[in-house]
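Missing here: one protein chain of the complex. Every other protein chain is in place.
Should a chain be cited, it is by its letter among A and B, assigned in written order, with residues numbered from 1 in that chain.
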Amino acid sequence: MLKMIVCMKQVPMVSDLPWDPITGTLTRGAAEGMMNPACKHALEAALLLKEKHDGHITAITMGPPSAEEILREAIALGADRCLMVSDPKMAGADTLATSFTLARAIEIFCPDFDLILCGCHTSDSETAQVGPQLSEELDIPSIASVESLELREKTLRITRVSDHFLETLEMDLPGLVTIATGRFIPRYASMAGLGDAFQDPGILTVGARDLGLDEHDVGLKGSATRILDIFTPVGRKENIVLTGAPKKIVEELFERFDDAIGSVIRKDLKAEK
Amino acid sequence: MEFNACMKHKLVRKSVREFAEAELGPIAHEIDRQARFPLEVIEKMRPLNFFGLQAPKRYGGAELDSISYAVTVEEISRVSGSVGLCITVHNSVGVYPILKYGSQEQKERFVPKLASGEHIGAFCLTEANAGSDAGGVETHAMMDGDRYVINGTKIFVTNGGVCTMPLVFAITDPLKKPGENASVFIVERGTPGFSVGEIEDLCGMRANPVSSLFFEDCRVPRENLLGREGDGLKIGLATLDTGRIGIGAQAVGIAQAAYEASVKYSKERQQFKKPISSFQSIQNMLADMATEIDAARLLVYRACAYRDSGKPFGKEAAMAKLHASATASRVTGKAVQIHGGYGYSKEYDVERYFRDAKVTEIYEGTSEIQRMVISRAILSEPV
Partner (left out) sequence: MAEKKHSIWVFGDYRNYFQNRVTLQLLSRANDLAKMIDAEVCATVFGHEVDEWVGEYIAHGASKVYVCDHPALTFYSTDIYVVLMERLVRQYGPEIILVGATSFGREFAPRLAKRLKTGLTADCVGLDINDEGLLVQTAPAFGGSLLTRIVTPEKRPQMATVRPGVFQEIPHNYQAAGEIVNVPLPDDLPEDRIRLVSSERQAAREQKLGDASVVVCGGRGMGSRKKFRNLYDLARVLGGEVGATRPVVYAKWADEDALVGQADKHISPKVLFSFGISGAIQHTAGIKNAGFIIAVNKNPNAAMMKMADVAIVADAGQVCTALIRELKKRIRS
């Protein structure tokens, strides 16, 4: 049986109302959460492997109690088991602390895995670091931004695009992959799956103590980086508004910008005199 | 703005919304314009259990609680009222009566096919002379050997153009008094004598294939009688109670869509050098819309909670349907007003919400009938 672990993160649903498109600010506290899109792609890749190779999937997340929702969603989609790593001390973790904590949880609660799948990056912090750092912590090989996966016995053959090179690579399990978005289009949760996902009374939740860690290993105190501040980039451009009939607008556009556009497309756009 | 009973309902809402926005969102405008039932999306809805939302697992259903069901109908209707209508009618008045009144053999024969979406259900009650007055029904089913022969015409059948296992309300004993003279039959498509009329050209819900169904010496086996002879009114009334929750949810969804569009538009539209959302008249309208929708939603959920706990819920369902449908009409009307001239144009979605909303005050019991139901209940309650 192919034992898989899918690491996932709950991120803010930025298209939610508390986002102000004009000023570009988000009231984080008020935003609803969702499964990070890339993590959903990773789960889909795992589900496809599960169907093909008689597999078992454990979904793991490190987050606040509200993150339970994405684990339930993972079950609705087809994951077999869940692990919630949650503790107020874990808040404020950077990728170093996050990967360390997840690794401990995996070593204690799902030690004989074959393959770990992560999303290539999250839609909020977008570092793409947790996957590779988790593999280092567990001392297993990893390949990032995978676009296709094929398993033969204990060897994984993958393809991906890396700096304009289409690479085919092989890795022996146990190993870790991060999944590129765009290739493994996630399935929809069925209504029966959603109903079933909540039949289980509880999801196994572990805190720092259960992992044998204290507050200096996890969260803000266990992090190497510190955020000084968060701000919105200066955005508002001085812009020019053109109105009227399309023909007239296009003429005016060229009158003012024929050089600007022409130089980029390398053509002379001046009108005939 | 959301009343989230618990994490499960939140997740159901998000999941259905994700599906509806991705699959119905891009075509909702077009299918209304063309009056086209989107078979390609219905096809995708089948394996996701949208046609067996509350049917038991053993028949292939999702066995969801009523609030989850209401949330699902609301979220689909928020994107397409027509498809939301198809789903709620199929589940509430097409499948549910068989589950409640059918024999074990009937449940096993019909429910799995309906729950999978392979077959689509409907409930045929209305006729030319029988709208609010069910007593005006003329379609009759007379026993002949081991068959019932059905003759009559049913009009304004939701899902009419695509239903393959509709329930038909017909008079079986004209000599008995109303209340005992009618029965309900499951009529399968392909039965000789059963044909479908043209799709109606309606103001709203245009992507739903509403049509007439004709029964001319349509011979139906006695095994297709639902319950017993004479149970027609009982089945009809109980079915309507459940159906009203679904329509209430549908109305909430349509109102929600109109409200969201109005909030967005009012923040973007500038007049007198300010967004119109800064004017008190618009703010007042939005405040009323938000409040009414929340109230309607809560009434629907209350009816759901009563239903799931086994309590009688006829009055509560009628209140929910009455208020939600009135809310939908008011909110969509205000939405068009807020959008001004653009709201009157087919380029924007609000005029579709406005057209779709109106019928929620009419079908599955007009608002006048709902008031009758409610007043009868309150006047018979002990003081």
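Here are some notes:
We adopt the following convention: a contact is a pair of C-beta atoms (placed from the backbone, for glycine too) under 8 Å apart; a residue touches a chain by one contact, two chains touch by 3 or more.
Bear in mind the structure is a predicted one, so any value in this text is a computation, not a measurement.
Of the candidate positions A:10, A:61, A:86 or A:181, contact with the unshown chain belongs to A:181. When the whole complex is considered, the residue among B:22, B:143, B:203 or B:287 that touches the unshown chain is B:22.
Contact residues of chain B toward the unshown chain are 22-23, 25-27, 268-270, 275, 347.
Even with one chain removed from view, chain A keeps its contact list with that chain: residues 12, 14-15, 19, 21-22, 24-26, 37-38, 94-96, 99, 121, 123-130, 132-133, 135-137, 141-145, 157, 161-172, 175, 181-182, 223-233, 235-237, 239-247, 249-251, 253-254, 257-258, 260-261, 264-272.
In the analysis below, only the chains that are shown with their structure count from here on.
As a whole-number value, the distance joining the C-alpha centres of chain A and chain B reads 38 Å. Here chain B touches chain A in the complex through residues 1, 7-8, 10-12, 14-16, 18-19, 44, 47-50, 52-53, 57, 61-64, 68, 72, 263, 267, going by the rule given at the top. The part of chain A that touches chain B in the complex is made up of residues 17, 22, 32, 34, 68-69, 72-73, 76, 188-192, 194-195, 197-198.
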